[in-house]
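Just one protein chain is left out here, and the rest sit where they should.
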Amino acid sequence: MSSLFGSRVQRVEDDRLIRGRGAYLDDLGADALAAAFVRSPLAHARITDIDVSRALEVPGLVAIYTHQDLPTRLAEPLPLLIPHPALTHGRTPYALANGEVNHVGEAVVMVVAADRYLAEDAADLVDVSYEPLPAVVGLDAARAAVHLVHDDVPGNRAANAAQEHGDTAAAIASAPHVLELDLEIERSASTPLEGRGVLAQWDEQQRRLVVWTSTQTSTGVRAAVAAKLGLDLTQVDVITPDVGGGFGVKIVHPWPEEVLVPWAAQVLGKPVKFTEDRREHFIASAHERGQQHHVTVGYDDEGRILGLDVRFWHDNGAYVPYGLIVPIVTSTQLLGPYKPAAYRVEFDSLYTNTVLVTPYRGAGRPQGCFVMERTMDAIAAALCLDRTLVRERNFIQPGEMPYDQGLIFQDGRPLIYDSGDYPAMLSKIKDMIGWDKFGSLRDAAAAEGRRIGIGLACYVEGTGVGPYEGGHVMVETSGKVKVATGLTSQGQGHQTMLAQLVADELGVPITDVEVVTGDTRRFGYAVGTFASRTAVMSGSAVTLAARKAKDKALRVAADALEVSPADLEITGGMVQVKGDPDSGISLGTVAVLSNPLRYAFDDAAKAATQFAGGDMSKPPVAPDDEPGIEGRAYFSPVRSTFAGGMHAAIVETDPDTAEVTILRYCVVHDCGKLINPLIVEGQIHGGVAQGVGGALYERIAYDEAGQLVNASFMDFLMPYVSEVPREIEIDHLETPSPLNPLGVKGAGEAGVIPGSAVLAAAVEDAEAIPIRSMPLSPSDLFELRRADR
Amino acid sequence: MSSPDVLHGAELHGEELHEVRLIVNGAARMARVPARRLLSDCIRHDLRLTGTHVGCEHGVCGACTILLDGAPVRSCLLLAVSADGADITTVEGLAEPDGTLSPVQQAFSECHGLQCGFCTPGFLTTITAGLLAVPNPDDEQAREMIGGNLCRCTGYQNILASVHRAAEITRDRASRGAGQEAAATPAGPP
Partner (left out) sequence: MKPRPLGYARPQSLSAALAALAAPDLETKVLAGGQSLVPLMSLRLAAPDLLVDINRLTELSYVAVADGQVRVGALARHADVLASEAAAAAQPLLRKALRFVAHPAIRNRGTTVGSIVHADPAGEMPSVLALLAGTVVVASTAGQRSIPASEFFLGPLESAVQPGELATEVQFPVLAGRAAGTGFTEVSRRRGDYAVCGVAAMAWLGADGRVGGAKAAYLSVAPSPVVLDLTEAVATRPADAVSFPAAASLVRARLEPDSDIHATAGYRRQLAGVLTERALVEALAQAREAVEA
């Protein structure tokens, strides 16, 4: 049987989904009560009164809850998930607002009714009185701190953190050249097609809670819900249904709804469901990307960076449940494939009266990449050097791997790149885009009155972040192989990828392998899906678990066939002496034999019963053994593994309308070994589309009063097919990771990371106008042209 | 017409109910719903066909697209009562009665045209109608065909490939069918 590792296997997930048999959150709980929320219409206000009397008249109303109704644990703020020493002023939301609201959309009152229509009717009739307070909107206002978001957080500063390696100030002071740059990326959002949702059911008899939620972390939600409701972990099951995209926004937990809906289900003794609508998703989930950077860089005549100082301000919205992950990722991943001799980065994470900011695909890397790559381009421009030459001169060389950047990464561990070949990647991308020949293309276009430009951007992405993931593999007596891992899926083809790995390890057809993710009933120890970690973490864990199962199977089969395990192989689900198909017994039979039985439950099972044979001098189950063919394993690497990539683009700008058209978009991508190239390319396509969206179209727009002006798909401009490049050319480079048994690195976020950087570079090249702020609309470009004249 | 599929619970809640009769995927269906019931909710919750998804409820994303009398429309922008009498096709009605995937469905699977699958039913219905109108689309026509549906996962590249592959599969199946007919025809006059 040929190996599936590296094959373009069609996805096992698809059949169900294309028949319309997906089971997403809102497809479940047909008879559940429906929850809706009264949400703050103001960005910052004190709640002076809540009058529910009119709402009580609505037919079909079941219950209304405010903060005052909540039991002690639920009445406390939601957890601060990722503490950090620098996060001195961390504030998290209450499940229902407690006297004050800090962003438009914050949940104030929960309504439960017979269906969503009625729940919204009741919510409409709840009268909340507010005393408006000044709203802090945007980084400038947050920094100026004329007004505060939280009274007890001076300067609106949740945290100030700095890292340094080398003596940056000295390096810059003695550098032959110094440049300063101000750069900005504006806020955007994940906006998966399916919003959030949670369904809960409480069994009073069993005293057990079952929760379905559209989440990226089933175990995270379980722990948080159990804590908030005062239940034991074993009293709570969390099941992840089919999820219609996450892109980071669903890693946050527990959302207010995720604890309130289970509580309501308990209190009411009936299943309760909450399905977020699109407007709610915009004003009550999470955003990301908004940062302002000030760069000071000292470099030599060759363009080598001697000292890089980055000072930035991160808009974390009204609360920081996810801690400082995004700005920490920005500050560390900004370095990309380079090795500045000295580097200092300092950031302030600031509160504003806007929706909270938590990771969105890329999780702070797009900002860091934008800053680093614009800086590289600026250095090249100042020295009149080719932009790729300057980069080359700053690369970490393959021979220098593993390379210690001298910083602490988002996993709390040293930022040490394990492998990568940046010079080879650069060579590939230059070839692909035709970097060296572009000059003549540009001239030819100019002769026709057309304006084109070329840009390039490099990034490094720490993936496979810990602490761990686990896998369980079990062979049933039917020969079917059941696999479980605790992290979740949102469309990345995890079931297929993991099935490929198990099918290869065990030697069974992939159609015999069934994978379940994100169900605490099947696997209770897990972290979650984020940071492009699934292939590395669950892939490795499941592989190790499959190996254990295989070893057991070979041992049991060896006993039965009276040969040595080393003489056996498993192919097509048959355990046989190597090269002798007639000798084989099915894996299912081996599973039967592995479990000594008193009772034969079917014909095949008879082979394992007491009078069927076996060594009477030994106990049926050896002291260090277990019944069955199962393997359970965990993978916990010492640190992250570093994927990388380079994108290049050629754009055309319209001299009259300032519209930007992408003529070519090339990607060279290194995620170590590829398990399924079809899936990896799909991830890159999707990431590139989000990168283009973030560069040219998407911007969360708040007005001065903190109202979200574009809280709909009409005005928040996610790309249709017409806005993405006609073709995304992809080439791979494989520098395997030495940190996991598969040699893989993560691939999930890669496509989006350099989007703004590469397109800003290309537009700048076309226009000869510095592009320092993204996204860039045609109107923005027009105004830049005007200002430049 | 048989008795109602659903006696809507809202009857208890002071709203007048209207009888809505639809042909859905070839079967006669009936629901009794308030006037404000969106067709998307009627399909999903009253008729229990949850394959049609709701992504925005303002007509932009296209996830809710169904075929109404053969034409793609946004079911979130229709009231169920207004659709009374219509012939509707949802994603559940695309495969053949024996379960064989339609050409569009098969193409999506072959070309990795879906990731999370949430937008997919809207694309499948849209493309099914699109290929009936334009059976051999060129690149521009394929883009036009899927131009009004949002996907956040795939970046559209493989969805476009699926459109072309679906056209190919349709042609293949047609020619195989024709071939079988030809083979079944008697060889000629005695």
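Each chain carries a letter (A and B) given by its place in the written order, and its residues are counted from 1.
In this section, a contact is a pair of C-beta atoms (placed from the backbone, for glycine too) under 8 Å apart; a residue touches a chain by one contact, two chains touch by 3 or more.
The model shown is predicted, which means the values in this text are computed figures rather than measured ones.
Remark: the omitted chain is touched by one listed residue; of A:235, A:609 or A:710 this is A:710.
Of the listed residues A:157, A:177, A:279 or A:673, the one in contact with the hidden chain in the full complex is A:279.
Touching the missing chain, out of B:24, B:43, B:78 or B:91, is residue B:78.
Of the residues in chain A, those that touch the hidden partner chain are 116-117, 120-121, 124, 277-279, 656-659, 697, 699, 701, 709-710, 714-715, 717, 719-720, 722-723, 777-779, 782-783, 786. Residue positions on chain B in contact with the hidden chain: 15-16, 18, 34-36, 38, 41, 57-59, 62, 65, 68, 71-74, 76-79, 81-82, 84, 126, 144, 147-148, in rising order.
The rule is short, and it goes like this: only the chains that are shown with their structure count from here on.
Note: centroid distance chain A to chain B, computed from Cα atoms, is 31 Å.
Those residues of chain A whose C-beta lies close enough to touch chain B in the complex are 10-11, 13-15, 17-24, 26-27, 30, 59-60, 114-115, 117-118, 191-194, 242-245, 247, 277-278, 490-493, 678-679, 681-682, 684-690, 712-714, 718, 720-722, 724, 726-728, 751. Put simply, chain B touches chain A in their complex at residues 9-10, 12-14, 34, 36-37, 44-45, 48-58, 60-61, 63, 90-92, 94-95, 101, 105, 108-110, 112, 114-121, 124, 139, 143, 146-160.
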